[in-house]
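Just one protein chain is left out here, and the rest sit where they should.
Labels A and B are assigned to the chains in the order they are written; within every chain, residues are numbered from 1.
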Amino acid sequence: MTAIPITRSSRLTRIANGIRRHQTALILIAPSVIIIFGLLVYPLLRSLYISFFDLHITTPWIKPTFLGLGNYTSILTSGEVREAFGRTLYLAVIGILIGIPLALSFALLLNRRFPLRGLVRSLMLIPWAVPGVVNGLMWARIYDAHFGALNGLLYQFGIIHDYIPWLVYPEIALLLVALADLWSSVPMMSLLFLAGLQSIPQELYDAAAVDGATGWNRFANITLPLLSSVMLINLVLKTISAFGLFDLVYLLTSGGPANSTQVIGYYLYVQGFQRQEFGYTSALAWLIATMILVLVVVYARLLRGQEAQA
Amino acid sequence: MTLRLKRLFNNAIFTVLILAMLTFILAPIAWLLISSISTDQELVEIPPHWIPQQPYFQDYASLLGAPPPKSSSLLTASTIALFRTGLVNSFLVSLGVTVVCLLFGSLAAYAFARLGLPGGEKVIYVLLLAQMLPVVAILIPLYQVITALGLLDKIPVVIVLLSMFHLPFVIWMLRGYFQTIPRELEEAAMVDGTTRAGALFKIIVPLSSPGLFAAGVYTFLQSWNAFFIPLIFTSSDTTKTVSLAIALFVGRHDTDYTLMSAAGVLASLPPIFLALAFQRYLLAGLVSGGIKG
Partner (left out) sequence: MLTHSRSSQWMRLTVFILVLALLDASTLTSKVARAQAKPLDGVTITMINNPEGQTDTVKELETQFEQNTGAKLNVEVVPPEQVQPKIAAAAAAGGTQYDVFSTDIIFLPQFAAAGWIATLDDHMTPELQNDILPFAKQGTFYNGHWYGLPGVAEWKNFVYNAAILKDAGFDAPPVTWDDLVKQCTAIKAKGKVQYPLNVSWSQKENLVVDYVAIASAYGAPLFDSKGDPAFNKGDGVTALQLMVDLLNKYKCVDPAALAQSGSGAVSDALKAGMAAYGYLWGTPLFDLNDPAKSKLAGQFKIALAPKGTGPNASPATVAGPEAWVISSGSKNKDAAWQFLKFFAGPEGATYSFIHSGEPAGWKSVIANPDVAAKLKDAGGDIMAQQQLTAVNRPSLPYYAEWSAAAQLEFQNALVGKKTVQQALDDLATATAALKAKFTTTS
């Protein structure tokens, strides 16, 4: 191959390459952008638009009223919304503080070679593969006051003498919902962590071992930093799913008792589909999206520091 | 001697941990399985019969082919037929979404990872907006758009709609995995005469197969479980997915719990089998790649 001359033609080549590079990039991105936004642009804009109105869908003799930021202010001042938001944060915190370390531990276990590893990994996916309706009803049955497996187990081991109606206690109900959600989401997070672990070249560990680093050192200084992008993904996923959690609440408690499990996702569903308050729902949805975006940026900033160290 | 003991000890601990993990994951599933072959009477005992004394396989039989019992109002020939076509439809939809997302997603992820776009991070966040906005807000306007275009009740449309919601995440995920692969590998290949496309397929894809696998499983399972989009955008029996078909076993006043469990077990199997099959395929690729330990 001829040597590339380091003259003005290489500059031209570089510019040409630059354009071509962007061209290629744009071509590569185009199909995705079309799929994502093609059908979504109108709904996104429309939902933003109607968030400024009170639509009166069920009282059509009253024309839609322009409220400006009316919906937004009523949301921000609503005690019910604030409580729902608080419960959602509780869900997210449990998911993050318990779920993520648990998922990481599972991924670490699955990363080692052992017989039937492929089978075990596939079995791990089962909670994720169970259809939402079945998952909700299964947990409803497990927590059931009269026929539940939880009660059955505790009774069998003599821990309780009478079945307990778990879901009737406001404080416990939300915790149980959080635990059921945790169970369903750990497989996905483990899988993502596992893929991340598998991308870390073995040589790094070998080199560190040669340098005398202990297992814990290797974990803290190699594994964790190199997993930071996966960590970010898992944090974001968990946060989004906490804000979207709906079917478990719907099937387990319907938001009760006395609203103690009414999380934002459920509240949104009720407002949107049962009360057809679309203006209000759109405003709340956009607020939620903004909040998630802020959290995502915060997570990203926090973790970028980590990644830089690696 | 001590080394062997130490290794034995390590293995023992490891086994215990693996078993603990499996218990955590599979205990509720075990309960689901038990419920699916029990009769209601055995389940309502206190404590319940953990191992059914009179296993009841009728629900499985009916779902798999035998005629349903006359007495059930929820398990009828039509709901069973819907369950079966639902399995096929879910499979088609999930496969379609996975292919679309992996294909276009990896192209876009590559662009983001290597071909530095102006905006970079921010563009990804805009893409993620589709996923961050609760679907309730856009469902009705989306429904209006689809109805206006006459695209209701078509499986390819459901595939596109679900891809719409999962593609941003896949792009983001894959970008992360692609970024962990050192640039030098591609640049070396390109110096050797490979095109960028070639670099993508011959180097990036094999090396990021764990990430691709993860993204593929994520997309397949999220699509398999999708409920709202298929609910609103399909209407005829021939396009329903299995998540909807199962919801049909929930009655207005009560639920046939054992039937639900059986249907749930059956509906969870296809993705698991797929994962098993592909996992071996990908593991084999990894070992031959020789880069990872």
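Here are some notes:
Operating definition for what follows: a residue touches a chain if its C-beta (ideal position, glycine included) is under 8 Å from a C-beta of that chain, and two chains touch if they have at least 3 such contacts.
Not measured: the values here are computed from a predicted model.
In the complete complex, the residue from B:P55, B:G116, B:P156 or B:G251 that touches the missing chain is B:G251.
Residue in contact with the omitted chain (choice from B:N11, B:Q54 or B:T147): B:T147.
Residue-wise, the contact with the chain that is not shown comes from A:T253, picked out of A:S122, A:S199, A:T253 or A:T281.
Residue-level contact of subunit A with the missing chain is found at 57-62, 145-146, 165-168, 170, 173, 253-259, 270, 273-276, 278. Residue-level contact of subunit B with the missing chain is found at 40-41, 44, 71, 73-74, 76, 78-79, 82, 139-140, 143-144, 147, 152, 231-232, 235-237, 244, 247-248, 250-255.
Quick note on the criterion: only the chains that are shown with their structure count from here on.
Chain centres here are Cα means. That of subunit A falls 15 Å from that of subunit B. Interface residues of subunit B, counted against subunit A in their complex, comprise 14, 17-18, 21-22, 24-26, 28-29, 31-32, 35, 43-44, 46-48, 50, 100, 104-105, 107-108, 110-112, 115-117, 121, 125, 127-142, 145-146, 160-161, 163-164, 167-169, 171-173, 176-177, 179-181, 196, 208, 210-211, 213-214, 217-218, 221, 224-225, 227, 242-243, 246-247, 250, 255, 257, 260-261, 263-264, 267-269, 271-272, 275-276, 279-280, 283, 286, 291-293. Residues 21-22, 24-26, 28-29, 31-33, 35-37, 39-40, 42-44, 46-47, 105-106, 109, 112, 114, 118-135, 137-139, 141-142, 146-147, 149, 151-153, 155-156, 163, 183, 186-188, 191-192, 194-196, 198-202, 205, 226, 229-230, 232-233, 236-237, 240, 243-244, 247, 265, 268-269, 272-273, 278, 281-282, 284-286, 288-289, 292-293, 296-297, 300 of subunit A are the ones that touch subunit B when the two sit in their complex.
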